[in-house]
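For this view, one protein chain was removed and the others were kept in their places.
Chain lettering (A and B) follows the sequence in which the chains are written, and residue indices restart at 1 in each chain.
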């Protein structure tokens, strides 16, 4: 594995398997039964040039759970860069302060440019329409873990990806990771104009997977194992698309009725979050809250062990984790949410 | 005690007594003579949807003093919520990352809504005009500690509450806590239009306390033990109130002249801070700086042991504190301020 995590493209099957195994070993810590201090003394630079509370806190907490300290930076007010400092200079300066860097930036390619100037491990926390590899890894980890719980195998599974498949970087990265595994059945459903890019469909097909495209959720789906929905981000639309889309948006909502009609008791429903819970939103419906098949909160929970695994692997401490574990002594609720997770 | 701290309404007398006792046991740490690492490995989500540096740093430092790590979030840019994420979803996601949550939010009730979705302990750090229970608890702790130093008893004490008693959530919560104790004499002084709500006066009276309302500080007060002043927040005024108030504002300033006339050497003067120190401000006057009766900085200092006590109680580590204490080895000034505290 490279010294950075910039894109899922750089990951071989064995790298992904390694991360999945290390994440599983992080579970006692992520579930707050054990603590470790293996990164005691280490400092993370958590540089968010674009606000993303959820992702920032997840990386921050994961590094803290390993025993390290975190320096956070949020927002567009990165003062030096406003004065004309290059990403090269910023990268070199930050590398002298910290042991690892997570960076989110609105411009595609900027995180890679930043990483090119340093040997300190850099993790892409999202670069605009580009990549967000830790999200794809935690999604894959979620499928792996849920399948193990349900006694299912990934090989031959039927996975439905729906929503905005054109601009959703999450589904692009996830489908690349999935394509590294044994043959799957993948069904893509998106409104016209928001289809998955052709090069990705070709890539997946070339690796032996069965892939099918549809333009509506109102058809027969057999044996769905995973329903992965994404938010349709209207802010990315042209005026033209806004007009044509307004009539069809309700057709892409995954709700209880959809599950009743198309899914089995062992289907799991995922979403990269945030979802829009306002009335009239064209998103994963809140009427599924409390349904055990709704895996979205287990999915975000999995961000902690996966991000711990990424840090531990890049900083090469994954073999030291167990020797440093101690029991948690504070109160941990049996169920974290008031509903089943 | 419930698993959250959302309002003083949920506190029984025994819960309050417990918190006062635990806070007292935190003093060696808060005064920087001892350290503890009992919460090592634990992570606090310190979510301030409304800026409040003082309160945020106080909770942050209290959690650090217990050995834990803190993820801070400040400001109105909570990106997921701007995209329509519900408090329910935010709560569930954050609960998967952290072990306890402090939340400040401009809307009354929002912290309770957030807490309803999780079993991870949630502390209300202020929800607009609603509650701010940790402030009332540290205020009560201050009275308790000052009285012990002065050899006084709470029973029968005379407490003056003055300023904006209508909108000041601090005094609402404090008077509820005080009402749990042995009979007191409480005098309320506020400008017309800013009186304490009737239901609170009724509550306090129904519990056997002697309560009296006045509209000016220019009258006789006998034996004041506590003078608790609050800022009159002009930004809450209607135009009408602004006009009628401008003539009377000077009548509600607590200053050296007021203390000389109405108070004994053992009266203490409190204020939830911040106070307006600009010339012409209708607030606690700076001419009292250096007067040992001015307890306002001892009061904010007390925020650390009380917030430590709240964390330790909710996370159920209060019995582990002493076994983990070690001496501080760095320099701690004898007096922190340049004047007596």
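By definition in this document, contacts are C-beta pairs under 8 Å (C-beta built on N, C-alpha and C of every residue); 3 or more make two chains touch, one makes a residue touch a chain.
Given the structure is predicted, the values throughout are model-derived calculations rather than measurements.
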{"item": "Residue of A:20, A:71, A:180 or A:200 in touch with the missing chain, whole complex considered", "value": "A:71"}
{"item": "Footprint left on subunit B by the chain that the document does not show", "value": "29, 32, 35-37, 51-54, 56-58, 60-61, 64-65, 67, 69-70, 72, 74-75, 231, 273-278, 281, 286, 289, 297, 300-301, 303-304, 326, 328-338, 341"}
{"item": "Touch residues of subunit A, complete complex, unshown partner", "value": "3, 38-43, 45, 69, 71-73, 77-81, 83-86, 88-89, 92-99, 116-121, 314-317, 320"}
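Criterion: only the chains that are shown with their structure count from here on.
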{"item": "Inter-centroid spacing, subunit B versus subunit A (mean Cα positions, whole Å)", "value": "40"}
